[in-house]
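Structure, as structure tokens:
Missing here is one protein chain; the remaining ones are kept as they sit in the complex.
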Amino acid sequence: MTPDYFSTLLPAIVALFILGALLPLVFRDPRRESIASFVPAAVGSLLTVVLSASVLLSHQVFRFSSPVVAALPSMSLSFYIDGIAAFFMLIIGLVATPVSVYSLGYANSYSGKHSVRALGSLLNVFVLSMVLVTATNGVFSFLLFWELMSLASFLLVVYEHEKETNLRSGITYLVMTHIGTAFIMAAFLVLYFQTGSLSFDSFRASAGNLGPFTKDLVFVLALVGFGTKAGLVPMHIWLPKAHPSAPSNVSALMSGVMLKVGIYGLVRVTLDFAVPSSPGDAWLGMLMVVAGSSSALVGVLYASVEHDIKRALAYHSVENIGIIVLGLGLSVVFMSYGLETIAALALLASMYHSLNHAVFKGLLFMGAGSVLMGTGTADMNKMGGLAKKMPWTALFFLVGSIAIAGLPPLNGFVSEWLTLQALLSSYQVPNVVLQLSIGFASIALALTVGLASATFVKLFGISFLSRPRSQAAEEATEAPVSMIAGMTIAGSLCVALGVLPFVATSAIASGFGFDMGLVSSYAPFGPLTVGYAADGLRSVSSLSMPMVLLLTGSVGAALLGFAAVAGSGKKTVTRPYVTWEGGFGALGERTQYTATSLSQPIRTVFKWFFRPHTTVERDFFSDSNHLIKKSVSVYSETREVFEDDLYSPALRGVVYVLDRMRRLQTGKINSYLLYMMVATIALLVLVVFQP
Amino acid sequence: MTSLAADVVSALQVGAVVALAPLLTGIMRKVKARTQKRMGASVFQPYYELSKLWVKDEVVSESTSWIFSSTPWIVAVATVTAAFFVPVFLPFSPFSAAGDLLLVVGLLALARFFTMLAGIDAASAFGGIGTSREMMISSLVEPGLFLTIFVVSLTLGGTNLTSLVVAAAKTGVVIAPSMLFALISLFVIILAETGRLPFDNPATHLELTMVHEAMVLEYSGRSLALLEWSQSTKQLVLLALLVNLFLPLGMPTSIEAGVTMLGLGSVAVLLKVCLLAAVVAYVETRVAKWRLFRVPDLLAVAIAVAMVGMVFFYL
Amino acid sequence: MSTLAAGLSSGAVPSGWSILVLTVLLTPAVALVLVTLGRNRRYAELITVCSAILVMAQTLGLVAGVISQGEFSALSGYLYLDAFGALVLIPIAGVGFVAALYSVSYMGRQYERGVVDDRHLTRYYQGFNCFVLTMLLVPLSNNMGLMWVAIEATTLVSVFMIMLYTNQRAIEAAWKYLIVATIGLSLALLGIVLFSYANTSASSPAAASGSGLNWTSMVADAKLLDPGIVKIAFVFVLVGLGTKAGLAPMHTWLPDAHGEAPTPVSALLSGVLLNCAIYGVLRFYIVASGTLGAALPSELMIILGLLSMGIAAASIYFQKDMKRMLAFSSVEHMGIVSLAVGFGGFIGLFAALLHIVNHAIAKPLMFFASGAVSQRYETKVMSEIRGVIKTMPLTGAVLLVGGLAIAGMPPFNIFLSEFLVLTSGFGGGQFVAASLMLLLLVVIFAGFLRHLVPMVFGSPKGPGLVLTASEGPGERGAGLSVLAIGVLVALVVVLGLYVPQPLQTLIRDAVQVFGQGAPAL
Partner (left out) sequence: MQVPLSEILTLTAVGLLLSTFGVVVRRSFEGWLSAYRYQSVVLAGSTAVIAYETGLWEIYAAAVLTLVVKAVIIPRLLVRVTDSVKDEFKIEANPLVSIRLSLLISALLIALSYGLIHETLISANLDVYALTYLPVSLSLFFIGLFVMVSRRMALNQVVGLLIIENGLFLFTTALTQGVSLIIEVGILADILVGVMISALLLLRMSQTFDSFDMASLESLKDD
């Protein structure tokens, strides 16, 4: 892999995205605008895949420094694409490509109502900034692109800015992410205090001789900062607001990719700058484990009772980020005890899940987008029967659902298998407390997995199966070809990553430079293997998805053969007929289960968490007789625990203080002069009578 | 033995499992009937029903989609595939190299996933009831199940089923305390998974008590046959798994043990499974179905017991 | 008078530069005279713009001179220009230039709306030139007494400018401004006199040459000065000039004055005048840290800086009036500057000086945009302004860019300098102060966004507004204002990405003036 070929590739990518950002501005007609913006975006994303893939294959770090220097020598705009960066660029490219294709069709749903041009160019800027964040090699440029990313995504969130709610969620998003940035900046600047240079190279160089306190400080600051962007509990509150507000293709990018950029930052800090080296660092890993598992649980719990399809998906992002961070935390714990092999395993699991989540969450949001486009609503209680109206969308949404529910044979299962194996390997940690707490943390993960599949039964079942619940769903139409194409790409990625895991595992292994502890896991078509070795017992647990697929296929064939043979005696016919209505006459769509009623048992079981507030209104035929009711209507809403119990009180406190402070501006000139007098005398006393 | 021979053997094993599964169901029904002072139908009744259903016409609700019609096949394939990875009669499955305990759980979960979807698809309230209840139970079963697996794989090493079964066979009769707790929790979980009382009543046709039955209510003919068959296959596989992991008495410690030992082992497994099935059936006559929202308490018990098991292992 | 004549006859450095120093001062003076003679609106506008251009040109010449051959003085040491002075000179000339351009369209529109008449306009342009003159004098004067006179003069002139609209609010603002600023400056004078006394009593040559008030001589023998005197002297100067620079808790006049002044004047007030005042503070900071060591003065600067940021944060969060919000953000940014100086070190001072320039670019931009908006919506109350991006797309975009820049969002220039400030803070181990600054920055960001986003986006309330969705009627001078705003936007973006080489060298030299050599990093 010749460097010059690289150094032409990166500028080409940048140029393409900039072209995509500027070109639409010259057109007037929405159709042309969307082509002019999304075709370059697609090509650029494809090139990003190429670049990252070639870096991963060539096992070499690619440096590229531009002449631009912000203000000081060490604030130069230089790029450093190692395996880690390349892997996350791969994620970006893999999701951005189908999304750009998808957007070609999706953007037209806005033509006339909003400026397609703005959508197109902002989307380009958004993707470009994410690519550059992963590529950059200095604190200043990192923060620059990081905030550019936040800015672009914010503008996309408030794209439909007539709705007050969108504006509010946009503000929440921007402020939260800015707080996160503040923490990140603090983390980096603490490192700067150590190294005296703003370039990441110096951070890498001094990663070894970082004081324990400094390391902890950097680590925690980074966890909070990047966790905010990644949507880690309890910093996640912006996420379920922002993703539904944004256009669906943007939600796909934000949820699929942008959260991963947050993970990238976390990985960069944990693996490069503040590397865990001694058992003293294990608690940092446990911190991540706890944060991760609670995020997973909280996310999936909220998702399970949500009936807005996009909000539900957003909460699932919280869940999956939780699983990813759980894996990362495990690998930190293992690293700090020097257990290289299982540390690699945990990291593999976490990164694999990042990749998977990027793909299937992108797919799901695209699916939600075409449902939105087809029916004009995001409320599942108004959907139903779409499997017949939009078969392709239904198919791909089902693929995504199976993948995210962690069911074989799709990619979600593989990464969850790895995560569970990593958890099972925690017996090697020579510390009973950690062993037990990790073991108990696995309960949260297991519950999460269970609830996730239940939730996606609801998501897919209610929106695509049974009968239409509204006129809109009745008249839903299939999405245009470009959108189907986008979903096809993502869907096939889901399948490929599921049945051919070695592709991803080898990419990750070369990206993160594992010593080949689980070597067979990276061999083509080889099974994933995890060794077990403790007091006399040795065994190898392995999973070979191609084999499984083969087996499944043959079983299926055998079954069909059996059916053909056994059924040959008498020809059976299949009669369509109305659903059995229990003798009560025709069933209306009102008699079906809705999303809300479907999740009612779960809501009841987890009462302590949701604290649902239910009001029942009864309408009687006569006040004398309360036995015969005309109608009973039940309203039930669950509380946002974090907003009500954590953020609102904090905010109230801050606002109170600020309110007291601003009252200094009394408007009375006497008080103004008094301030001056007091200030003078106070300062005089300070300087005169200070030692 | 050669890999080809191994494959053939395990294919035979799976064939046996699939073939004997309805018999097990029949036995359970019989035991249940007897303990309820009824004669009960013949133990082969399930075979009669299956063969009858197999050749019957189907009535399919017109509000269903392809999910509904494909579900029985997917369920059957998933279940049978799962059976391939489980050493039922022999302490060995050649496919352990391709998939482990977690994969088995995953495949069964896939089957359940589609069953739940099919329950909604027919747009009837019964299916909805079934699915929503199943959603709750299945998601609550998950943690207990995984924690049990955790304890088992800690005690017996890894998640590779063959080596697990072999290790269990090596331990012989004596059972580690952690395993004992795991056994209790796994028993409860299998009751839930296979839809037995007190979680679900396989014999009911009252919408108030139905879970699994409600989901498959709309099915008829060959589809129903497939579903029932897979259900009993799943039941057999899980019971066998429990037996082989926790009550390895008589199971040879290696596939090289010789044909007689293997034969004896297989017979022992069969007997133990039947015994266990009888116990399950007996339990069913003793307990009534629990109110839906008391089910979580039972599952919580399972989780807690498994946690205690883990503590016992580590301390 | 004799000394004055002597100074004129024998310029300390008989070079073309000293002549340029005099001419740059003379230009606005001449303009003032001309405006006064020809009492005519068009004429006044023309004169003012021309003089602004001339001043700009000569300033650039002076800066080039400073970069090429260091400092130089004129008028027998009364006037003096080094890199630091030049750095402050640039915003004065630059903002003066754009403000002059903007005035033509803005005041023209006010004239058409009948808010002002010809008499007002003449007075406005007189005041404008006079204001520029006095402000130019501040960084050019070496004699601190002269500088004090200049600053006091700026107060008086700007009071006149604020009183242009003789409504109650204007009078109230002017009164408060006058009283508070005068008190502050009297304090400053106490300090200055103390400094000069310390100087004369300490070093014989200074006393002999009677140049005890000259900054050059002060800094020359800073080591000899009596620390006791310098201590309280610095406190007096800090509080006094700090009042003019809008450092809390002496900032109280600022929101009223900036809020009520005509928009171009507000731009000058907060874009430039504050710089002049903080410039004065820093001059004495240099001397004081020369005498006392940097520790004590830095401590004071940090205290006042944090206080200013805190109060600004509170007031911005709850602000209702657009211009007042901008005024408070000026308080914030002055706080940041003094904080940066307090952090010190090469990066800190570099950041402080860069921030002075950046603020002088971004704030006028914001005032211009808000002026256009409030003229269109006929209110300054932010809750009544909605959907600017729809009613006036260009201005809306500018408002968004400027607002994000002011709030410290990359890729705009303010972020660059704020980042450097934080870098110096953390790098200097001042974790507490730096973290507080970070926190306050976040709060201010939140407060700003809270007002800005609904103003820019959302759907406009006024029914008439949407129908006439365009950039105001194409009245005279609209082009000029667009030009002014365009220049500022370009600068905001470019300086956000990198600092041009000449500016960098200038700032480095200015940092040298602080006795800080050896660029770190």
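Couple of notes before you dig in:
Residue numbering begins at 1 within each chain, and the chains themselves are lettered A, B and C in the order written.
Everything below uses one rule, namely that a contact is a pair of C-beta atoms (placed from the backbone, for glycine too) under 8 Å apart; a residue touches a chain by one contact, two chains touch by 3 or more.
Everything quoted here is computed from the prediction, not taken from an experiment.
For the chain that does not appear, the touching partners among the shown chains are A, C. Of the options C:Val55, C:Ile90, C:Met163 or C:Ala369, the residue whose C-beta touches the omitted chain is C:Met163.
When the full complex is taken into account, the listed residue touching the unshown chain is C:Gln319, out of C:Ser73, C:Ser270, C:Gln319 or C:Ser481.
For the options C:Leu22, C:Ile179 or C:Leu394, the residue in contact with the chain missing from this view is C:Ile179.
When the omitted chain is restored, the residue from C:Ile232, C:Leu394, C:Leu439 or C:Ala478 that touches it is C:Ile232.
Contact between chain A and the absent chain runs through residues 662-663, 665-670, 673-674, 676-677, 681, 684, 688-689.
Not every partner is drawn; the one left out touches chain C at residues 1, 3-4, 143, 145-146, 148-149, 152-153, 155-156, 159-160, 163, 166, 168-169, 171-176, 178-179, 182-183, 186, 189-190, 193-194, 196-198, 200-201, 210, 212-213, 226, 228-229, 231-232, 255-256, 259-260, 315, 318-319, 324.
Criterion: only the chains that are shown with their structure count from here on.
Of the two chain pairs shown, A-C and A-B, the one joined by more C-beta contacts is A-B.
The chain closest to the protein's centre is A, with centres computed as averages of CA atoms. Remark: chain B and chain C have CA centroids separated by 79 Å (rounded to whole angstrom).
Taking each chain's centre as the average of its CA atoms, chain A and chain C sit 45 Å apart. Note: centroid distance chain A to chain B, computed from Cα atoms, is 35 Å. In chain B, no residue touches at least two other chains.
Residues 54-67, 73, 76-78, 80-81, 84, 95-100, 102-103, 106-107, 109-110, 112-113, 116-117, 120-129, 131-133, 135-136, 138-143, 145-147, 150, 153-154, 156-160, 163-164, 167, 217-218, 221-222, 292-293, 296, 303, 307, 310-311, 314-315 of chain B touch chain A in their complex. Interface residues of chain A facing chain B in the complex, by the touch rule stated above, are 304, 384-385, 387-388, 394, 398, 402, 405-408, 413, 417, 420-421, 423-424, 427, 432, 435-436, 439-440, 442-447, 449-451, 453-454, 456-458, 460-462, 464-467, 527, 530-532, 534, 537-544, 547-548, 551-552, 555-556, 559, 563, 566-567, 569-570, 572-582, 587, 589, 591-593, 597-602, 604-605. Those residues of chain C lying in contact with chain A across their complex are 175-176, 179-180, 183-184, 187, 231-232, 234-236, 238-239, 243, 249-250, 252-253, 255, 296, 300, 310-311, 313-315, 317-318, 347, 350, 354, 387, 389, 404, 409-411, 415-416, 419-420, 422-423, 425-427, 429, 431, 434-435, 438-439, 441-443, 445-446, 449-450, 453-454, 457-459, 497-499, 504, 519-521.
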